[in-house]
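All remarks here apply to the structure that follows.
What you see is the complex with one protein chain gone and the rest in place.
Let's look at chain A:
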């Protein structure tokens, strides 16, 4: 029973990680942009959301509705002004640029919001739970998982069925050939980053609801997103989702073995996958 509970909690935790990982799967897996500021963007959006909530007395849903379009805009501007200058076959320039951005964002957030931990008031949503056969399941984690599943499904469908999705996959496969077929890679990348950061708008709201956020929390979120994408396999959206589940379950089971072992267990599983199947569970060799 205890292990079944750990498994369920792990899957629910995986839902949260999936929301970080989807944007990463799009940027890292498809565009080969290593965005070190990924986690900091989540925290920035969380803090903006918290400030919006306290300034206008908004509940979680209105904050989400306001935050996602803002996130899309931030992503678009980020790609247009910074990332399009450094994107290319070499992943190093984008890594360095976003590393600098990460440090700048953390300090900016420290200036504006101070180092205090904050959270988004959920008006009781965060403490509601449902009991199924003696196992208590939080309502909020279930919503997080449902939203993550919906986002994964939507993103996968967008990549497979839409004009934009085909253009993005084509640019990911061979950017020069894509340009020779009439695609403007920079325009496609700008939209892709807008979508990736837009998804982080969801992650930001749920992160601030289920726990606290502080300006220095970004790098930890970044690591989880990276690990989930690499476990799942680069370039696969459902792979990132499953990778998030694997990471969540590893951490939950590790936590049951010893409370100090949870996060480490996730890292160990990640390293094990990296050593034995470096292309990821769903990646092509």
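List of remarks:
Operating definition for what follows: a residue touches a chain if its C-beta (ideal position, glycine included) is under 8 Å from a C-beta of that chain, and two chains touch if they have at least 3 such contacts; residues count from 1.
Note that in this section contacts and distances are computed from a predicted model.
Considering only "ClpA/ClpB-like protein", "Ribbon-helix-helix CopG family protein", "Lysine exporter LysO family protein" or "Branched-chain amino acid transport system ATP-binding protein", the record for the omitted chain gives "Branched-chain amino acid transport system ATP-binding protein", by its UniProt protein name.
Only one residue in the set A:36, A:78, A:167 or A:208 touches the chain that does not appear here, and it is A:167. Only one of A:155, A:178 or A:194 touches the absent chain when the whole complex is considered: A:178. Touch with the hidden chain on the side of chain A covers residues 163, 166-167, 169-170, 173-174, 176-185, 235, 284.
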